[in-house]
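One structure coming up, written as structure tokens, with questions to follow.
Note that one protein chain of the assembly has been removed; the remaining protein chains are unaltered in position.
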């Protein structure tokens, strides 16, 4: 069976490394091109020794060079501000290329919202409207029909899966408070003060309080799903673990609504969303595409908890899920890995 | 200079161990009696080797035996349900005894509230009214005048210091949401599934969502300070670190109020509360009595963040602070230790 | 394609959980029976929520009941002292059963050595001689020819892969010192003081110094490979991580021997042993069957470092590797997962 070749840009970053790991086991796809500006020309296995044995013949190429192999699709695991330029260049060479972009460049449709979030311009602003927002469980049909997907941010994924079912029913109103704790891999592969081990190992702290760039994409998706009259407040926190995002979403819902039943029904057919009777736990979802979720209630107060892997469902595995969809494959292909406990 | 003898009950638990550590350096107090049911008769340094060199002549005595040395004050670092019985027995022997109780037995004045939180009866319910609630910075005068202090819960301390200034001004209204993440030492010295290292080391999860027993004592104290018409919703989380509680408090405050200025003024004379321009960090307060705090705002939305050590300001150091007060000592005696960074 | 049914005893322990995880993705085998004394009768996914979606129809059965489905092979992920009894009972029912035992019950051929290591008797001592010792890379032919395999201990695996190539050439002599640090999952699924998170999270300490029960099986295997006149000294350490064993092996080798070349040649055909030019790292091998290894030299002094996953190559994945061999399958089936970096 020949596996379809895909190209991976930004392959040496954390998102790229995860995609290489996952796709090494994909039954239908294979990474035929991997780019890295810093490591161009070096064998993948020399730069990423954890992958030794799986990419014996692959070397990083420069992102500026034409694709060494014709690929049907491209994964852009490149930073904000880089993806949109690569996208323009790639499409010029091959207008039929299918694309999943993991950056924030094409997530926000509204130009003002984009500018407020990223403080930057983007080329091809008109292209953004043609990108399907890649929150698979809430936007599957549009993704399936699209050629280009803007893969959601990690915080956004945890928040949308927590709140989407209420938004779809018009039950999302008033103050919605999000406290979301991320692992250190969310800061990327380059060392920085916030990820300096001696200071992070047993610490907890917040950052970009009420000002994180993922908040507007959550609002945009919830509005698209039918919500109105709500006010989001996102508090991102940095936790002393390497992978995972835990979301606490708090809001009020009319006491007459059976929220637990609503979620149970809504997610009953979703393989990658698992309802828990007690709090989900990060350790059960790390290195998987699963989102574990629980509902808690006291009168009108509702708390929804979600646990995902920031590099998994919050990034690389959801990108593969979306890539599967736009290529017409089984959405679960390559993603059938259960979690571990310890 | 003779140091005043005090007795410490439950000295082999985590609260007790911290008290032994702190009091070993107290310039005015010394632990003359340390009890432990499990270790009665054994030298303190044999059971707690980290203290070797500091208690060469002290052995644990049984909590049931009369105090081997006459003590002016007693610290009860004993579990809920145990403290109130010890209290009754101790007072019978010595009605003048001063007491700081670290358990939840005497924190709630209202019997119904107590029963709802702890699902139990207590002896001497009438005594609860005579206990000053030991939130030092919000209730100092009452503590100073009291003989008995009910030391606050760890979550409660982080929450009250975050919300007290608003409550005092009558600005605490509507929904108040608390997401509070605790270190594993909060579960005590006995191993249990929730503190099993292989499963906790890189995990995050919630527990007792909207149902934690510290919530009512926060409400009680905020009401006492002047708040009304608010609804607390506490979400406790278990973090993969050993010490610390990080609190995210979210609420709405009239946009005309200068919240930051209010906190700055309110805490300007409080040595143990430090205002930060950015998020506080657990690592800076661990093993100290400090509460670091920051204020964040977007329109009416206000987020207050606090960081304390669950075993420090959330337990043992605040108990010493209160003990100092009821003994007429400088409140800071024995507590002048700065934090560390790594 | 029908997958061959196998039975898994002790399926709710950490070794069992890993085997369930790995075998869920095995292309040729499936777990048809999973036993757990504590959880008999309960659905696997209810007890082990990280596996939800992968074992919808499997419930734990009692280890005492006959196999609900006829299985060609059995994995015994049961504790020392339990496996040998189960083995006897299982063989009585089905003398053709193939068995991989993960306990220490059948690793040591010499009865005195067994007694010294485990302080216990075992039934069927004569059976031990018929068990192939499951150090796959050093004993593959015997395993391939065997029906029963005694899967090595986790420390033993890290040590044998470090020292085997020297033993095979008769170069292992004199003092051989092992300092081996294990993750907390090596202590199993039941909470105990040594795995209490508040005390383990940032700690390091040794245990069973020069007295660990895995030492004799290392000696036995190295002797079998040709070593003589050496003295092993194993120092096991408990590290503050959940998974992995890092081995430092120190010894002297004649300066004329090109040790690096010897290892390079010896392991060139071994997919699961990867030679590194710098120190291996636990993070690259966790959740895999890989052993990463490096050689360091100064004059006659040689240091060999190995990194494995204590639950992977040190336990569950090596058991699957051995199971594949005794069933005549490709040894790598189900084990082709690369490591991750963060």
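A, B and C are the chain letters, set down in written order, and residue numbers restart from 1 in every chain.
Simple rule for what comes next: contacts are C-beta pairs under 8 Å (C-beta built on N, C-alpha and C of every residue); 3 or more make two chains touch, one makes a residue touch a chain.
Given the structure is predicted, the values throughout are model-derived calculations rather than measurements.
Considering the full assembly, B:201 is the residue among B:58, B:201 or B:253 that touches the omitted chain. Per the touch definition above, the residue from C:286, C:316 or C:337 contacting the chain not shown is C:286. Touching the chain that is not shown, out of B:49, B:95, B:119 or B:229: B:49 (per the contact rule at the top). The omitted chain makes contact with just one of the residues C:86, C:127, C:307 or C:325: C:307. Checked against the hidden chain, the listed residues C:164, C:198, C:216 or C:334 yield one contact partner: C:198. Interface note: of C:60, C:106, C:155 or C:246, the residue touching the hidden chain in the full complex is C:246.
Think of the hidden chain as still there; on chain B it touches residues 14, 17-18, 20-21, 24-25, 48-54, 184-185, 189, 201-202, 242-243, 271, 274, 276, 283-285, 287, 290, 292, 311, 336-342. Along chain A, the points of touch with the absent chain fall at residues 14, 183-185, 187, 189-193, 195-202, 240-243.
With the whole complex as reference, residues 175, 177, 179, 181, 183, 198-199, 201-207, 209-211, 231, 233, 235, 237, 239-244, 246, 248, 250, 252, 278-283, 286, 294, 296-298, 301, 303, 305, 307, 341-342 of chain C touch the missing chain.
Everything that follows uses one rule, which is that only the chains that are shown with their structure count from here on.
Distances from each chain's CA mean to the overall CA mean are smallest for chain A. Separating the CA-averaged centres of chain B and chain C is a span of 46 Å.
Shared interface positions of chain C, defined as residues touching 2 or more other chains, are 14, 184-185, 189, 201-202, 242-243.
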